[in-house]
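Of the protein chains in this complex, all but one are displayed in their positions.
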Amino acid sequence: MSVFDASDYAAAAQSIVEAGRFLYQRGWSPATSSNYSARLDSQHLAITVSGRHKGALRPEDVMVVDLTGTPVQTRARPSAETGLHTVLYKLFPEVGAVLHTHSVNATVLSRLVPPGDALRLRDYELQKAFEGINTHEGELCVPVFDNTQDIDGLARETRRWFGNHADQPGYLIRGHGLYTWGKTMADCLRHIEAFEFLFECELLTMRTGG
Amino acid sequence: MSVFDASDYAAAAQSIVEAGRFLYQRGWSPATSSNYSARLDSQHLAITVSGRHKGALRPEDVMVVDLTGTPVQTRARPSAETGLHTVLYKLFPEVGAVLHTHSVNATVLSRLVPPGDALRLRDYELQKAFEGINTHEGELCVPVFDNTQDIDGLARETRRWFGNHADQPGYLIRGHGLYTWGKTMADCLRHIEAFEFLFECELLTMRTGG
Amino acid sequence: MSVFDASDYAAAAQSIVEAGRFLYQRGWSPATSSNYSARLDSQHLAITVSGRHKGALRPEDVMVVDLTGTPVQTRARPSAETGLHTVLYKLFPEVGAVLHTHSVNATVLSRLVPPGDALRLRDYELQKAFEGINTHEGELCVPVFDNTQDIDGLARETRRWFGNHADQPGYLIRGHGLYTWGKTMADCLRHIEAFEFLFECELLTMRTGG
Partner (left out) sequence: MSVFDASDYAAAAQSIVEAGRFLYQRGWSPATSSNYSARLDSQHLAITVSGRHKGALRPEDVMVVDLTGTPVQTRARPSAETGLHTVLYKLFPEVGAVLHTHSVNATVLSRLVPPGDALRLRDYELQKAFEGINTHEGELCVPVFDNTQDIDGLARETRRWFGNHADQPGYLIRGHGLYTWGKTMADCLRHIEAFEFLFECELLTMRTGG
C-alpha cells in the first residue's frame, strides 16, 4: 500500500479548507458544487470529499487519493470528477494545486462560446496574473469542453488538449465551470481570480455592445 | 389541544434564525419580506411571525402553527402566507423545511416568463444540486403562478400543480418570489442557492443575447 | 434659545451612525455623499455634518438644527441639503427619520426617466414594504426632480408636490439620489431597502428587454 506523509495531508487539507471559505464567499462554489485538490507528493493528492458545503469544509472533508484516483487510508468517497484532477497532476509534475469552481459568469460564458470554439482573451493587463505571462499583448486561449457525466472521456480530452497546449492555464466545461491550476495554492487562487475577472469583463463587454 | 416538543421548537427556531441571517445578507429577503418554516412533527411547524426583519430574527420571532395554520401556544400572528407552507408539509411528508424568498432576480425573471408558461432550465451542471437529480441532461420545470392577495386560492393552485409534479423542487410567484423546500434546512438552503444561481444565469444569458 | 433634550440627541446620533454604517456598506452612500436626519421633538432634528465618511460616522458627526435649518448649540456646518429634510418634518408631523442616499441604481434610473415624468412602479409584492400599503395592486409614483445647487428652490418644489401626494413615500433627484422617510429609523431603512430593490428590478427589466 502506498504511504503518504500525514503532516503533508494536514497542511494540504487546511489549505483546501481555506480556499473553500474564500471561493464560497465569492459565490464561485455555490450549493455544494466544485471540488479542490492539492498535491502531497509524486503519488498522492488531497481532494475534497463528494457533496460537501464548500464554505464550511472541515479537514475531514478532505481525503487522499493516489494518481489513479484510488482512495488511500479512508472510507470516504472522492469527488466524481477526481479523474479530471489526476490528469493534470500526471501531465504537469510542477502543479501543486487544482481548483474547479462553478461561477455564474463561467457558466454563462461557457454556454455562449460556439461549440468547437475556444474563448480567446487579448489586451487585458490582467493576463499578466498568469504564471509566465509578462505582457498583455499575447492571447490567452481557454478551451470549452462539452459537459458530460462521462468523466473518463472528458479526462482523456483534457489530457490530449493540454498535452499540446501546456502553456495555457485553464479550461471551461460548458454550463458547468472552470478548471485551473498552479504551483502552489496561492498561485492557483490567483489564477481563479484572474479568470473570473476576465470572464466578467468579457460578459460585460458583450452586454454593453462593445 | 395539540402539543409539540419544546426542544424541537427551540431547534427549529434557531435554524430559522440562522437561515434568515444568511438569506438577508445575500439580499434575498429585503425589507422584512419573506417567510420561513421548519417541521416539528407530523402535526406542527415553526414559522416566522409576520413582518419581522429577516436578518435580525430572534427565536421569539418564530412561532408554532399546526397543519391547518392555526397558532399553537402563542399570541403571535403568523405570516400571511402560512397556507402556502402548510400545503407543502401536507403534500410531502418527508419535507422538513420550506423557505420563501424575494430576490431581485426571482422577481424580475418571474415577470418576464409569459403568463401560462413555466421557467424551464436545461444543461446546467448545477441542476444536480437538487435532491434526486444526478445529471445536467434533464429539464427542471419551475411553474410561475400569478401573484394574488388571495392566499387560499393560491394554496389550492400549488397543491394541484405539485400533486401532479412531485419531483419538481420549487415555484415562483410573479413579481413576488420563490418557494422551495427540502428534507432538512440545509437541503432547503442548498435549493435556494441553486435556484438563485440558475435564475442569475438565465437573466444574464437573456441580457447577453445568448 | 430653543432647547432640546440631550438624551434624545444622543439616541438620534447613534441611530444615524448605525444607519450610515449599513448604507455605506451597501454602496448606497459612497465617497462622503448622502445625508441623514432623525427628529428629536416638534422643533429639532439631528442631522449629519457636511462632508463626512458615512461608513465611519461618530456621534460628533451628527449635529442639531431647528426646523428652519439653523444650527443649535454647535459650531458645526450642517449638510447643504438640510432644507430638503426640514420640509418633510414640517409637512409630516409623524415623520421621525429622513434618509438621502446616492446609489448607482437610483442615479442611473433617475437619469433615464424622461423630464417631467415620474417613475411608476406596479405589480411588485415588495410595494407592501411601504407604510400603509397592503397590496401589490396599486401604483407607487416616485417623482423625479431636476438636480440643482439651489436647495431652497428644490425644497419649495418638494413641499408643493408632497403637499398634494402625502401618500407617496419618496422622490428622486436626477443624477443625484433618493429621499425617503418614515415614522422611525427602522421604517425609513425598510423604505430605502424597498426602493433600492425596486430600482434594481426596473433597471434589470429594462436591460433584459422586458
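Note that the chains are named A, B and C in the order they appear, and that numbering of residues resets to 1 at the start of each chain.
The working rule: a contact is a pair of C-beta atoms (placed from the backbone, for glycine too) under 8 Å apart; a residue touches a chain by one contact, two chains touch by 3 or more.
This one's a predicted model, so the numbers in the text were calculated from it and none came from an experiment.
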Subject >> Which displayed chains the hidden chain touches across the whole complex >> reply: A, C
Original post:
Thinking of the whole complex, not just what is shown, which of A:93, A:116, A:132 or A:209 touches the missing chain?
Top reply: A:209
Subject >> Sole contact to the chain not displayed, among A:92, A:124 or A:161 >> reply: A:124
Original post:
For the full complex, which residue in C:102, C:136 or C:191 touches the chain that was left out?
Top reply: C:102
Subject >> On chain A, residues whose C-beta touches the chain left out of the figure >> reply: 123-126, 129, 134-137, 186, 190-191, 193-194, 196-197, 200-201, 204-205, 207-210
**OP:** Mind listing the chain C residues that contact the chain we can't see here?
**Re:** 30-33, 53, 102, 104-105, 107-108, 111-112, 147, 149, 173-177, 203, 206-207
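Methods note: only the chains that are shown with their structure count from here on.
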**OP:** Treating touching as the only link between chains, describe the layout with one word: line, ring, star, complete or other.
**Re:** line
**OP:** Grab the C-alpha centre of each chain and report whichever is closest to the global C-alpha centre.
**Re:** B
Original post:
Just curious, how far off is chain B from chain A if you go by their C-alpha centres, in Å?
Top reply: 33
Subject >> Contacts with two or more other chains, residues of chain A listed in rising order >> reply: 207
